[in-house]
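Removed: one protein chain of the complex. Kept in place: all other protein chains.
Coming up: chain A.
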Amino acid sequence: MSSQPRHTAFDEAMNLIQQDKKERLEMLTRVEKEIDRVTKGTLAAQLTALSALKTDLLVKSELNDPAVRQNFENNKVDMSKPVYRYLSQRQFNNFLRPKLLERVTQMSVVPDLVDVGVQPQVQINVQLPNQSFEPGDIVTPDLTTSLPTINITNYHTDSRLYTILLVDPDSPDVTNKTYQQYCHWMITNVELSATESQVQGGQTVLAYQPPHPQKGTKKHRYTWIAYEQPTKIDVTPMSRDGFNTKAFAQQHSLVTRGVNFVRQQWDASVSDIYKDILGIQEPIYGKPPKVEHYIQRHVYI
């Protein structure tokens, strides 16, 4: 006896989704014909409207498919397809970006390194060995001794040039008794698109120097910033001390596209970094000696 499958609500749902997909794809063929017709006539506004409609149809025809949704849940995204780009961007806009902005404002990364009102458009995913972190998490310095792989999740299909740098705004400046920015790493002319998200190639302006929060200082905020370049730029290596991200961005007309940061404080691994990698004497900071304001009077017996 053959087991007849019951006609469930799920079957009905799948039928409707398939029917909707078919209708949208039919509409898509008509839109594509219209686009071909319009490009010959060169009407810019109409063309953009039609292209928007095309991507909308491509996205919505696949959006309700449970297979697509499951792939996205399991992080098996194919960024060449508009659906996955849409889902990824929506997740970023609704969940990841607000949290990032909250952390970045709370820990004052925003006025210090990045202009107020900057909306991040891309995600900077730094892969630390055996640890995933949220922006602003406290991390041990031994995790960042070697250059971590960075993936910049973006949503544009065309290839654009990016500049990425790692800055520490809490580096001590002894002469001026204040803090200064210290650039640990800078790489320019990196070609990135939605399908090529890993940071590779490009020109390293400043070689990677691992974060080394000095003993006696408070938690340092090690910030990764991703800038979009208008054209290919040529940056001469500058000094790491006294760096100014805003001035640098303005000088080369860079647009801030992504931010991420991590907090670190001194521990024993930093001494190893100083000894092995930096090769200089480890500085130890402390509070200045207390000044006696009041002279003690005689004690009346």
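Here is the rule we use: a contact is a pair of C-beta atoms (placed from the backbone, for glycine too) under 8 Å apart; a residue touches a chain by one contact, two chains touch by 3 or more; residues count from 1.
The working rule: contacts and distances are computed from a predicted model.
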item: Complex member absent from the view - protein name from UniProt, among "RalBP1-associated Eps domain-containing protein 1 isoform X6", "Cell cycle control protein", "Large ribosomal subunit protein mL40" or "Transcription initiation factor TFIID subunit 8"; value: "Large ribosomal subunit protein mL40"
item: Contact partner of the left-out chain, one of A:Ala13, A:Ala268 or A:Ile284; value: A:Ala13
item: Identified contact with the non-displayed chain, of A:Lys54, A:Arg69, A:Lys215 or A:Lys246; value: A:Arg69
item: Footprint left on chain A by the chain that the document does not show; value: 9-10, 12-14, 16-17, 20, 64, 66, 69-70
